[in-house]
Structures are given as structure tokens and as C-alpha cells.
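One chain of protein is taken out of this complex; the other chains stay put.
Moving on, here comes subunit A:
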Amino acid sequence: MRTRTLIATACALALGACTGMDSGTGGETRSASAASPSVGADGGTPYASTYQRYPGRPTALVGATVFDGAGNRFDNATVLLRDGEVVEVGTGLSTDGYDVIDGTGKFVTPGVIDIHSHLGDYPTPSVQAHSDGNEATSPTTPEVWAEHSVWPQDPGFSRALANGGVTALQILPGSANLTGGRSVTLKNVASRTVQGMKFPGAPYGMKMACGENPKRVYGSRGRMPSTRMGNFAVNRQMWLDARAYAAGDRSKRDLAKETLAGVLDGDILIHNHCYRADEMALVMDMAKEMGYKVTAFHHAVESYKIADLLRENDVCSAIWADWYGFKMESYDGIRENAALLWKSGACVVIHSDDENGIQRLNQEAAKAQAAGRRMGLDIPDADVVGWFTLNAAKAMGIDKMTGSLEPGKMADVVLWNGDPLSVYSRPEKVWIDGALLYDALDRSRRPVSDFELGQPGAGDVK
């Protein structure tokens, strides 16, 4: 663990595996074509998703307590899944033609979604040869794509599925750079290729970072930026150049400018690692100056100080429940951050930025809820479940497809063996697009990465 702690701190401190990017509350879901500002030679999307859903059986979960992710709770309800989709949630539904699973005493939620992960680009084992999350050779690298670093055999994907019920996640570049590159949204489905994990139709995101990390990484090398004002100067010039490109001849390929133009076009969502309230306020003004939108601030430990501004600007805060004080800009982190944002009507997403935390997003949300309760804010359980399901999906631009148990949405579903807001509960079954891909009761329904074959224990999920 010591090793891991050091690495995590290094990321948080410095570069980045702990970066925050965010996708904002977003808004409309974009079509796959609109979300593909880059076009391959064949006219199609490069590195396109090859994901196909796996076979599933028509399944009825009967008698469980259901949180639908959209703020609703159903007691003793039935959830119907068929052909990869949610058919209906309600009471007294006919289960004819469905395999019936008794959910008595259990809970059902949408699949958990982590908006901030580095699985695959900072995989375990955490050896130097696997350090693929920060292209820390230039402060602005919009030309790099996180998907080109993702190692699908990262054992962390399986832990996130089995212990955390995670069905979709956004993989971000680190935070060493002001602009770190494109993110990729994945289905948490084991695959030989990253294309086999890419979430079909998900928009791209772009990672940005403010504050200590970029100025430290480059300042320590005698390069710009070495100050926060340097951070902004480099950013603003980047955007001015991008605007000129976007307004001019785009036929000449320029990988960096294509990504930035995609942001200016509104097709690529900005996920901005930012801790301090005053810096977030400046970034929102920079976005207005340059004509783009910040979808979400990631890490955002001081969001509670500007909850009103964040609500007015429709920017989500992707946050931990209780991380604080591991670096100067996180010194004012408080456990009530999520609750105070909720009170102000601002968007809350609970994120992990951590290969261990991603296994317990439900518990982190419960901690944040409890902090609110102690200061007199009674946040309904059904809202809290939304912090790690539908709100994350919104900020990733995939909320029309997943994130809640509404008819026609992807059947990304977790059956918990108890209340998901309790420390004592774990996923019992996890479906992705209606396919049962984890079952605590069936050893054959557990993924084990290539890396773990023949190793002692063959991974914790077997």
C-alpha cells in the first residue's frame, strides 16, 4: 500500500494520475457522428468502437428496492430487462417470458459510472513501463488521445466491476499539462482491444488542469508556465490560435487544433481539473472569453464556496467525498462539499480518480450524504444514487443512453445484496447492456485479465 500511496500522492501532487477532468452537466446527448470531429481517410470515425453487447436473457428483478438514478425510489418493485434495454420499472408488472430473480431484501440501481478514472492509462502493476497517463513534455497536448494509452488488460477494470458495480467510465489523461488531451468513455467490458471497450456514441472529452500541477511540472524545468498567471497566459493563447484555425481552413490536418476546434464546436466536453474556487471562477470567465463551455470541474474541493456560480453556469462538480489537505490547493476540502452543492441546486458527481476508490463510489456518496445530514441537509437516498449514476452520465454526455433505469435505456444494472449506501453491501450481479457480466454467486461470471492468469490467486475476483 505504501507504494500505491506514494504514487497516488505523486499524481495528486504533481502530475496526474489524480487529475480531474470533468464532463459537465452537459445537456444534450450528441450523436456519434457529431461527436467525431476527426475523420479518418475512409470518412469514418478513427479508432471506432467495435463494442457489441453480449447476449443476455430477458430478466425480471422482482421485489427489490429500486433507485432509478433519476431521483426516484420504488419499493418492492419489478425491473424488466430485455434485448439489452430497460423495459420497465414498476410494481405489479407481469414477468411472463422473463427469467425471474428474487430481489427480496436487495437493491437495484443503474450501473455505477465513474467520470474520472485512469484505469488502463495508469494500470496496475504500477511500474514505470505502465506510466502512460501524462504526456508531460509540453504544457499543452490536445493532440494526444487517452484511448491510445489504455491497456485493456488492466486488472483494475475487473475490481471496479465486481466490487464497485461500475459499468461505464471515463478515462482521462493526467493533470501535468494545462491541456492533457482527449478522454475516452468506455464500457467496463473486458476486451482484447480498447476499441472493443469504447462506449458507442459517447462524445469525447478534453482534459484541462489548472493550479499547482502544470506550473510545478513546467516551472521546475524553467519553462512556462511557472505561475498561475502563466497557466492562464498559455491557455488563452492556445484558445486564440484554436479559434483562428477553427474559423479558417480546416482541411489541413492538425491533431491538436482538431481537438480544440471540436471543443469550440461544442462536440467535445471540457473536463477541467481545478481545486480552488477563485481559479474555477477565472476558468469560467476564460471559457466565456474564448467561446467554449466547461462541462465539469474535477476534484473541485472548494466548489462549495461558489456553488451559486456553478449553478448559474451549469457546471458540474466531480468530487471526492472527503479528500483534503494532501496538497496546498486541497487544504480547504470539507466533507460537506457535495451536500452544500446539492443545497444550492448545483450538479454533483462523485468521482474516484483512484483504482481503489472506484471500487467504492457508492460508499463515498453515502459519506457525503451523511455529512449533509449532520448539518441539517436531508438529502434523499434516491438523489444520492444519482451522484454516481445519472449525473455522471449527464456530464459525460451519455445520459440519453445510460445512467438511469428508464425504458429504452441500456440495461446497465447492479443488483446489490443490501442498501448500496451502506458499507456492508456489495454488488451481487452486474449487467451491461443486459448481459450478466458479474455474478457473485457464479464463479464463471467474473473477468480475469490476461496479466493475472497463472498468478497466485489469479486475481481477487476469482
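We adopt the following convention: contacts are C-beta pairs under 8 Å (C-beta built on N, C-alpha and C of every residue); 3 or more make two chains touch, one makes a residue touch a chain; residues count from 1.
Note that contacts and distances are computed from a predicted model.
Q: Can you pick, from "Glutathione S-transferase family protein", "Sugar ABC transporter permease", "NADH-quinone oxidoreductase subunit K" or "Amidohydrolase family protein", the UniProt name of the chain not shown?
A: So the chain that does not appear here would be "Amidohydrolase family protein", according to UniProt.
Q: Out of A:Arg250, A:Lys288 or A:Arg373, which touches the unshown chain?
A: The missing chain is touched by A:Arg373.
Q: I'm checking contacts with the chain that's been left out. Which of A:Gln170, A:Asn231, A:Gln363 or A:Ser404 qualifies?
A: Candidates A:Gln170, A:Asn231, A:Gln363 or A:Ser404; residue touching the omitted chain: A:Gln363.
Q: In the whole complex, not just what's shown, which of A:Ala261, A:Ala307 or A:Val385 touches the removed chain?
A: Of all options in A:Ala261, A:Ala307 or A:Val385, contact with the hidden chain holds for A:Ala307.
Q: So one chain is hidden, and I want to know which residue out of A:Leu93, A:Leu255 or A:Ile334 touches that hidden chain in the complete assembly.
A: For the chain that is not drawn, the touching residue is A:Ile334.
Q: Could you pull out which residues of subunit A are in touch with the chain that's been left out?
A: Given the touch definition above, subunit A has residues 1-5, 8-9, 12-13, 18, 124-127, 155-156, 159, 163, 212, 304-305, 307-308, 320, 322-328, 330-336, 340, 344, 354-357, 359-360, 363, 366-367, 369-371, 373-375, 417-418, 421-426, 440-441, 443, 451-452, 455-457, 459-460 touching the missing chain.
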